[in-house]
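Only one protein chain is missing from this complex, and each of the others stays in its spot.
Labels run A and B following the written order; every chain starts at residue 1.
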Amino acid sequence: MYFIRRILFAIPLLLVISVLAFALMHLAPGSPFDTERKPASPIVEENIRAKYHADEPVWKQYGEYLNGLLHGDFGASLKYQNHSVNDIIAQGLPVSMLLGGLAFCIAMGVGIPLGFLTAARRGGWQDYAGSFVALLTVCVPSFVIAPFMILIFAMKLKWLPVGLWITPWHMIMPSITLGAYFVGKVARILREGMLDAAQSEFVTAARAKGLGENALLLKHVLRIALLPVVSYSGPMLADLLTGSFVVENIFQIPGIGVFLVNSCLNLDSTVVVGLSLLYAILLIGLNLLVDFAYTLLDPRVKYE
Amino acid sequence: MNDPEHLSPGRRAWQRFQKNRLARWSAWYLVLLLAVVIAWPLLLKIAGGDFARLHGPDELSDAQFAPPSFQHWFGTDLHGRDLFSRVVFGAQISLLVGVFGALVSLVIGVSWGAIAGYVGGRLDGVLMRIVDVLYSLPTVVFIIVIVTTLGERLKESSIVQHSPAAAGALRIVLLFVGLGAVSWLTMARIIRGQVLSLRSRAFVEASRALGAGTPRILLRHIIPNILGVAITYTALTLPAIILYESFLSYLALGVQPPMASWGTLISEGVSQINPIRIYWWLIVFPGAVLVATLLALNFLGDGLRDAWDIKAK
Partner (left out) sequence: MAFAKRARRIIRRARFLLFASFVAVICSCSRREPPADVVIINNVEPESLDPAVIVAQADMRIVSGMFEGLTRLAPEDDRAIPGLAKNWDVSPDGKIYTFHLRTNLLWSTGEPITSADVVYSWIRALDPKTACRYVEQLYYLKNAEDFNSGKITNADLVGVSAPDKYTVRAELKAPTVFFIDLCAFQTLAVVPRQAIERYGDHWLRVKPVPVSGAFELDSWRLNDKIRLKKNPNYWDATNTLSEIIDLLPVGSPTTALNLYENGQVDVVWDKELIPSSLVDVLIKRPDFHKFNYLGDYFVRFNVTKKPFDDVRVRQALALAVDKERITKRITRAGEQIAEHLVPPGIQNYDPPPGIGHDPERARKLLAEAGYPGGKGFPRFEYLFNASPIHEKIAVELQQMWRDELGIDMELRQVETQVFWGMQSRLEFQMSKSSWAGDYNDPNTYLGMFVTGDGNNETGWSNPRYDELIAAAGNELDLAKREKLFQQAETILDHDEMPVIPLYIYVGINYFDTNKIAGIWPNILDDHPLRAVHRIKPKS
């Protein structure tokens, strides 16, 4: 019941988001149809605008847009005139999803052990070193990490390709760069969670029962400490899946992230609105999934 | 008589904070940075003449791409401008954007969350749904649209048209308004949670039973108790905003040239990382200062959180 209600609530939410994105884009100065070369006569300009219904009042444009949405049509890109927003999503989303998925695996695969280690050896040198590394990955911007990785692994050592998205080899550096930031995030969240959990009453009780320290950490503390990580993973995945502009841009990857940023700069409003909706849908869906995972992980949690 | 139980929450936090070595060092680093940021421009003004010409952040010279030396401590860039000076002046911008952005998020976040949590009921529902909507918009889109759209609209307004100072500051104001506008959401959620739990706590109930009015309860009980959370999250928002600003600069949406922030300096530096020739000082110095500052701010934030003993929600 709870989940059905959440899904129903998502519909007005999406509507509001589409209105908001639509309105914001129409506030923008300039038009997506301006180019280096000016049309010879004003009538050409008018015709371009008429073709995309840009000459009609905004509410009418929105109505037409909504009508298209109901038929599963996100509209045509104003910048890439031969492509529709559906085309852009169909081409970009699988790439971004793969990249995001790989980065997610790295974030979890490295972040959780790192967080565990720092919490288990609290106060020791492992804690200091590990926490420092975790914080460092959060503080160094990805547009600094990426060029250095390219310089070392692609240009000097010639181990990996510089960019493009063709074979698994091409995916290594982008996934690491994209995942790095979240490695730090996950490790920090897990560490905090474990330190909190270690103080909780039932862990003290378990310790009193004479359970070994390692078993205690693995069996009880980690279990509880994973919950905040799980709840963070929803928004994290949404961010990862819609791609990262920086990583896609630097490694020349044909994903969604580049469009998300460029379409804003190009005032390509249909693409902006379409991709914003896509992002919202992903976020809502993933948060639902997270809540569902919660019920599996933590039997105490119940949604009425 | 240092029994912690007898101290006010603020006192207790301060004592704990002082024990945290990393946080203390970070605080000193930040003080030092601030001192340099304030003193350097004054020094340039006082010294004047050749010194100012050599080190002025906007003074072009013939020494293009000079490596670090006694004259130019951090080297020079393409236009022969002194990099040390540019990093210091960039710090002004970056810190300004960070601090004001964090303040914007503090003010909106705390009032929004406190109202939602304290008043509750239908208003709570409406306020939190608004947060949900904004949460579901991609941050990048939101910020870009605010910075570009609002910026161009304001540019056309008469206030800006008639005052050169306003025009110059506009981009920076937009930056921290935009960045603050996206970072208050988490703050609002956390504060609301805190207020909700406080409202039902025994001492608040007791105070209300004794006939205390809303303002009194807010002032005496709620605000002091959420102060720690608010300060801590502001301290943690600050580095996030500085980092985001550098990302915007990478997209060329940062401050207007020839002004520079750390972000613009770094993106200028990384744009010339290549296998053939690297002017390493262009990336190493701004990068190191940025990362060091972010680390310090994070350590400070962590230290504050430990000191106030705030649990992750």
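Here, contacts are C-beta pairs under 8 Å (C-beta built on N, C-alpha and C of every residue); 3 or more make two chains touch, one makes a residue touch a chain.
Quick caveat, the model's predicted, so the values are computed rather than measured.
The chain omitted from view is touched by exactly one of B:22, B:43, B:60 or B:223, namely B:60. Here one chain is not drawn; of B:148, B:261 or B:293, the residue touching it is B:148.
For the chain left out of this panel, the touching residue among A:7, A:43, A:205 or A:218 is A:43. Although one chain is not shown, part of chain A still touches it, namely residues 29-32, 34-41, 43-45, 47-48, 51, 76, 79-83, 87-88, 91-92, 94-95, 98, 101-102, 105, 147, 150, 154-155, 158, 161-168, 171, 249-250, 252, 254-255, 258-259, 265-267, 296-297, 299. Contacts to the hidden chain, counted on chain B, fall at residues 60, 64, 78-79, 148, 152, 164, 167-168, 252-253, 256-258, 268, 271-277, 279.
Definition applied: only the chains that are shown with their structure count from here on.
Rounded to whole angstrom, the centroid-to-centroid distance between chain A and chain B, based on C-alpha atoms, equals 23 Å.
Against chain B, in their complex, chain A makes its touches with residues 13, 16-17, 20-21, 24-25, 27-30, 135-136, 138-141, 143-144, 147-148, 150-151, 155-156, 189, 192-193, 196, 228, 242, 245-246, 260-261, 264-265, 272, 275-276, 279-280, 283-284.
Against chain A, the residues of chain B that register as touching in their complex are 129, 132-133, 135-138, 140-141, 144-145, 148-149, 152-153, 156, 239, 243, 246-247, 250-251, 266-267, 270, 273-275, 283, 287, 290-291, 294-295, 298-299, 311-312.
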